[in-house]
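Here the complex is missing a single protein chain, while all its other protein chains stay put.
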Amino acid sequence: MGKIIDDIPRWEPHPPIQGGFITTKFNELLGWARKFSLFHYPFVTACCGMEYMSAACAHFDIDRFGAGWTRFSPRQSDMLLVVGTVTQKLAPVLRTVYNQMTNPKWVVAFGACAVSGGIYDNYAVVQGIDRIIPVDIYIPGCPPRPETVLDALVKLQEKIQKHEQEWRWKSK
Amino acid sequence: MAMEKQIVLKDLQEKFGSEISKTDLQFGDDIIHIKKEALIPIVNFLRQAPYEFTMLLDLTCVDYLGEEDRFEMVYHLFSLKNNLRLIIKTRLKESDLKIDSLTSVWKNANWLEREVYDMFGVEFEGHPYLKRIFMYDGFEGFPLRKDYPLRKRQPRLPLK
Partner (left out) sequence: MSFRIQKEARQESMLLNMGPSHPAMHGTIRIMLELDGERILNAELEVGYLHRGFEKTCENRTYFNLLPYTDRLNYVSPLINNLGYVMTLEKMLGLQVPEHAQYIRVIMSELSRISDHLTCLAAMAMECGAFTVFLYKIRAREFIWDFIERTTGARMTTSYVRIGGVRANLHEGWREDLIKAIQETRTVLKDVHALLDKNKIFLNRTRDIAVVSPEMAINYGWTGPCLRSTGVYYDVRKAHPYLVYDQLEFEVPLGERGDNYDRYMVRMLEMEQSLRLIEQAMDKLPDRSPAQELNLEGIEPAEAIKISRRKKPEQKIKLSPNLEGMEKENYPLILANDPRYIMPPKEDVYTTIEGLIRHFKYFMKGHGIRPPKGEVYFSVEGGNGELGYYIVSDGTDKPYRLHLRAPCFHIVSALEEMILGHYIADVIPTFGSLNMIGGELDR
């Protein structure tokens, strides 16, 4: 299985924008660029995967929001879309995938099972993925309608625009 | 010529009368209760012509907590040629939780028996690779037993 890296660097929410005029404007520019070019990694497990497929295809297109390209590799994507139930057996795998993603990254919990365990409250299911990784947007529904997914995507885009962006040469 | 269910039961009773403790008919399904040592001979007998029960549909276990013979193994057999179904049951005590494995007869018994081992703890003699299939290594206990609480979690990671 390998060594599980157990320290998650960020568990607090994204900080708001601070700084002077040029820093704020540069922040906004970066935010604009990042929000309209989200590459998502669909961590699909269960029934919500069907609604994810519907949301990604022709009828309810997420490509029109710039998030169409599915990147099946953690290194190449910046949005982790956890779709479906996460069991105790799968929890270390999810943590590994989250750790392998490069910054900046956002996490969307898709479906009732990812948000809080859903209708399964038993020995095998993690009651919500925010016990394992930090989550930005929660999408309720069992399964959520594709319009809900699009609404969540728009909210994520607004959130990305508003918070402070990380760029390399900024001293921490 | 298609075989009738009654002829199958009669032939079984003739050949294995001592091992069959009772036959039952519940809601249209025929069930025979046998002793656990007779499982492989009966199954081999049923597989040949003219009965031809060539398919193992399902293999499961029921936990009757409180009774002396606590676990009951249930086998569902099916004959494609004659279109007949049969249920075979046998009881196991908790102190002697072993039974012969059917992997030499049918290949899907491999995974089915692993599932029963994982959920109930029944050990199958002669199984090539008896390892947990649904739960992970390090899980203690057998979830589907009646004395395992529903919500007892054993997380692999420290959860927040």
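Chains here go by letter, A and B, matching the order in which they are written, and residues are numbered from 1 within each.
Heads up, the rule we're going with is that a contact is a pair of C-beta atoms (placed from the backbone, for glycine too) under 8 Å apart; a residue touches a chain by one contact, two chains touch by 3 or more.
Only a predicted model underlies this, so the values are computations on that prediction, with no experimental measurement involved.
Can you list the shown chains that the omitted chain is in contact with?
Missing chain, whole complex, touching shown chains: A, B.
Could you tell which one of B:4, B:37, B:58 or B:96 touches the chain left off the display?
Counting the whole complex, the residue in contact with the absent chain is B:58.
Which parts of chain B face the unshown chain closely enough to count as touching?
26-29, 31, 54-58, 60, 62-63, 74, 76, 80, 83, 85, 87, 106-108, 110-112, 119, 129, 131-137, 143-144, 148, 150
If the missing chain were put back, which residues of chain A would it touch?
Against the missing chain, chain A presents residues 1, 42-47, 49-51, 53-54, 57-59, 72, 84-85, 87, 89-90, 93-94, 97, 119-120, 122-125, 142-143, 145.
By definition in this document, only the chains that are shown with their structure count from here on.
Can you give the whole-Å distance between the Cα centres of chain A and chain B?
Roughly 44 Å separates the two chain centres.
Could you pull out which chain B residues touch chain A in their complex?
135-136, 143, 148-160
Quick one: which bits of chain A touch chain B in the complex? Just the residue numbers, please.
4, 6, 88-89, 91-92, 95, 121-124, 126, 130-132
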